[in-house]
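For reference, the structure is listed below as C-alpha cells.
Here the complex is missing one protein chain, while the rest keep their positions.
Labels run A, B and C following the written order; every chain starts at residue 1.
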Amino acid sequence: MRTFILLFGCQDKKGIVAKISDFILKHGGNIVTADQHSTDPQGGLFFIRVEFVLDEGQYAKKDLISSFSPIGKEFGADWNFYDKSETLRMGIFVSEPDHCLVDLLYLWSAGELRVKIPFVLSNFEKHRKLVTGYNIPFYYVPADKNKRREAELLSYALDSTDFLVLARYMLVLSPDFLKKYNKDIINIHHGFLPFFKGADPAARALKEGVKVIGATAHFVSNELDEGPIIAQEVQNVSHKDNRQDLIRKGKNLEKKALAGAISSYIDYRIIKYENKTIVF
Amino acid sequence: MRTFILLFGCQDKKGIVAKISDFILKHGGNIVTADQHSTDPQGGLFFIRVEFVLDEGQYAKKDLISSFSPIGKEFGADWNFYDKSETLRMGIFVSEPDHCLVDLLYLWSAGELRVKIPFVLSNFEKHRKLVTGYNIPFYYVPADKNKRREAELLSYALDSTDFLVLARYMLVLSPDFLKKYNKDIINIHHGFLPFFKGADPAARALKEGVKVIGATAHFVSNELDEGPIIAQEVQNVSHKDNRQDLIRKGKNLEKKALAGAISSYIDYRIIKYENKTIVF
Amino acid sequence: MRTFILLFGCQDKKGIVAKISDFILKHGGNIVTADQHSTDPQGGLFFIRVEFVLDEGQYAKKDLISSFSPIGKEFGADWNFYDKSETLRMGIFVSEPDHCLVDLLYLWSAGELRVKIPFVLSNFEKHRKLVTGYNIPFYYVPADKNKRREAELLSYALDSTDFLVLARYMLVLSPDFLKKYNKDIINIHHGFLPFFKGADPAARALKEGVKVIGATAHFVSNELDEGPIIAQEVQNVSHKDNRQDLIRKGKNLEKKALAGAISSYIDYRIIKYENKTIVF
Partner (left out) sequence: MRTFILLFGCQDKKGIVAKISDFILKHGGNIVTADQHSTDPQGGLFFIRVEFVLDEGQYAKKDLISSFSPIGKEFGADWNFYDKSETLRMGIFVSEPDHCLVDLLYLWSAGELRVKIPFVLSNFEKHRKLVTGYNIPFYYVPADKNKRREAELLSYALDSTDFLVLARYMLVLSPDFLKKYNKDIINIHHGFLPFFKGADPAARALKEGVKVIGATAHFVSNELDEGPIIAQEVQNVSHKDNRQDLIRKGKNLEKKALAGAISSYIDYRIIKYENKTIVF
C-alpha cells in the first residue's frame, strides 16, 4: 500500500468534497484521513488535505496529477499531490547556537523526523564534529557581507534541497537569495511574532517584566522576522528568572516550536494563504 | 440557510466519503466542515462528522434521515443527522457546590451555551434564588435513600430533557435510573479518571504530594466515576498549595472541563466507541 | 492569633534578613512564610515579603510601624506593614462586557476574594440588576467626554476604596484623575502587553494568524495600556478559531488573569519596581 496526500484550496463551492472523494474512489483509493477548513461558509475560501492509500503499483504521483488536472481547473484551485514514500530533503543553516541543531539531528537519527539532510551549513566551524559524526556533510561559509556568500549558499542549497531550515541562522538572506532559491524556508524566531522582532529578546523580556515568553516558527518571506506563522510555544516566567533562565527557557521553546513546525511541514499538513497558515 | 450535522461510524471501507459527499451534493448541500478518524487504515473503524448547509426549506431532518437510510445500511453504520437550529434541552442536577452551576448559568445567559434549560434540580434548597433569578424552574429533591427520589428525578427529567448534566451532583444514580432515562448524562469528576476515583481528591493530592492536579468530564456509564472521558483539564500545584488552594484550583478545572465537554456535546462533536470518545 | 505582612525593598546589603527576623522575634512573632528576591547579589535591589503571626492584642499595625521605623531608615527602604484581618475595599469600574464582573462577584460571594466592594460603577445601566442582587451599590455614570464624569468617578471612589479594578472599563482615565485618586488601579487588557495595545485584538489575531493569544492584568500608569504587568494568561488557537471563538477564549483568559492579579494584590504579594512587578 502506498500513501498519497492531496493539498487543495479554492473559492468555496458546492460539490468539492464529492468530486475529490469520487476521484479517489475511482482510482481505487481509501481515504485515511481528511481535514478541511472553510474561512466562511458563504463566499469564503475552502481548503482540504486528504490522505489516502492506493494499492502498490497502481498509480504513481504523476498519474494522479495528470488525471486530477481537469478537476483542479474546474475549481480554479491551487493543489498538489504528494507521495508519502518520497522523503523530503532538508538543508540546515545554523549560526552559533546549537540547541536547535542538536535537537533536529537527534530527532532525525531517532527516526522521528523523516527527512534527508543533504548538508548542514554554518558560519561557525565548531559544529563540524557534531554534524560529520552523523555522516552528514558540513559546509563552512563565513559571514562576509558581500554577495559571494549568498552565491555559495545557493550553490549548496538550490539543487540538493526541497526546503531549508534556519535553525538559529543569524545572517540576513536577501530578497535576491529568496527569489533565486524559491522554495520554502522555515525559520525559528526567539520571541512571539508579530512582536519582539529585534535581537536579544531575553533582555527585552527582563526590561518589560513580562510573565510569559514565547518562540515562533514561521515561513520566511521578504521581510526579516515576518512571514506566515506555523507554530508558537509559550512558557510562564517570573521575577525569579534571570537573563540565563530566560535564555534557557527560550531555547526549549525554540526547539519545540521548530521541531513541531518541521514535523507538520514534512507531513504536508500546512497550507499557506494570506500571509497565514492552516496547520491541519 | 440551514445547517445539518451527520455523525457516522462503521467498519472502514473504500468509498465512504465519496458516498456521503455525493449524498450531500445531490441534496443541494455544501459541506462547511468535515472531520474524520480511522482507528486503523487496514481493518479499523471509521468515524466522520460532516457539517453542511442546505437552502432553507429544501429538506427537513427527517427527509435526510429517510433518504440516507440505504447508505447507512450498506455500510452497517451507526449514524444520525442533527439540525443545528434545534436547541437541545439540558437538565442540570447539582448538590451543594455551586461553582459549576454558576458558570453554566452565566455561559447560558451570555449566549455561549446554546441550550434550553428546562430545570435545575438539587438536594440543596439554597440554589433556588440563583436559579429562579434566571427564570429557570428549580426543583428541590432531598437526598433520601429510597427509590422515591429516583422516581421523582425521572418524572422531572425523562420527557423534558435531551440530556442531563451532573454539575457536582454527589448522589448516586442507580443502574435502574440510568436504564430508564436512557439518554446521555455528562458528569464532572474532581480528579483524573481513571484515577482518584473516591472522595476528597484534595486530601489525597496532599498526601501523595502530586505536582499536577486534574478534573475529568465524562459520560456516565453504569459504574460510578466511570464512562467515556470527554475532556480533562490539568494544573500545576506545589508544596505551597494547601487544602483550600487545591480545592479552589480544582474548582476552576472542573468548570473548564465541564463547560468544554458540554460545548462539544451540543455541537455534536462527540462520538462514543469502546468506552472512549472521539471529540472532533 | 493575628497575621501581619511586611513588604520591604532597598539596596541589597548584609544583615537585612537578620534585622527583620530579629525584629519579629522580639515582638513575639512567628514567621509563617517569607519570600525574597535580589535582582543581583552584588549591588542589586533586595525585596522581601514576610508573613508572621502575633498573639492577639499584643501589638497593632501602628505599633509595628512605629517601632520598625529606625530599621527602615537605616536601610533607606520602602516598606509597610499590613494587617491581614483588615479587608481591602475594592471599587469596580466596568463598561459593557460583563464576564469579568460576573466572575469577580461570584468569587467574592463564594468567599474566594476577601475584599469589600463598596460599589460597582458603569457607563452601562444594564449591570444594575446583577450588582444590586448582591446588595452592592451600583452607580451609573454615562460616558460623556467632559471633565464632569471624572469628577463624579472621583467622588464615588476617592474615600470609599483602597484600590480600583477596571474590569473591562473602556473609557480613558486622564492623568489628572490618576493623580487625584493616587492609589493602585488594576486593569485587564485583552492581549499580550507590551503588544496588541489597541482595540479589537480578535480581529488582529485573525489577521496576523497567531497560534497563541493572551491577556494581561497590569497596574495602570499614565499611559493607556501600559504600567507594570502583574499576570498574563495564554491559550493556543488555530485556524479553526473564528472571531467568536477568539473572543470567547479571550474572555476566559481575561477572567483568569484579572482574578489572579487581584488575588495576589489583596494578599500583599506584589511589589512594584522599575515599571515591573515582583509577584511572590
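Keep in mind that, in the parts below, contacts are C-beta pairs under 8 Å (C-beta built on N, C-alpha and C of every residue); 3 or more make two chains touch, one makes a residue touch a chain.
Values in this document were obtained by computation on a predicted structure and should not be read as measured data.
In the complete assembly, the contact with the undisplayed chain comes from B:A231, out of B:I186, B:A231 or B:L246.
Of the options C:N30, C:S67 or C:N222, the residue whose C-beta touches the omitted chain is C:N30.
In the full complex, chain C contacts the hidden chain through residues 1, 12-18, 20-22, 24-25, 28-38, 41-42, 53.
Touching the omitted chain from chain A are residues 98-99, 102, 106, 110, 112, 133, 248, 252, 256.
Although one chain is not drawn, its touching partners on chain B can still be listed: residues 37, 192-195, 208-212, 214, 228-234, 236, 238-240, 274-279.
One rule holds for everything that comes next: only the chains that are shown with their structure count from here on.
Interface of chain A with chain C: the two copies contact each other largely through the same residue positions, with over half of all numbers used appearing on both sides. Separating the centre of chain A from that of chain B, both taken as means of CA atoms, is a distance of 37 Å.
Centre to centre, using the average C-alpha position, chain A and chain C are separated by 42 Å.
Residue positions of chain C touching 2 or more other chains: none.
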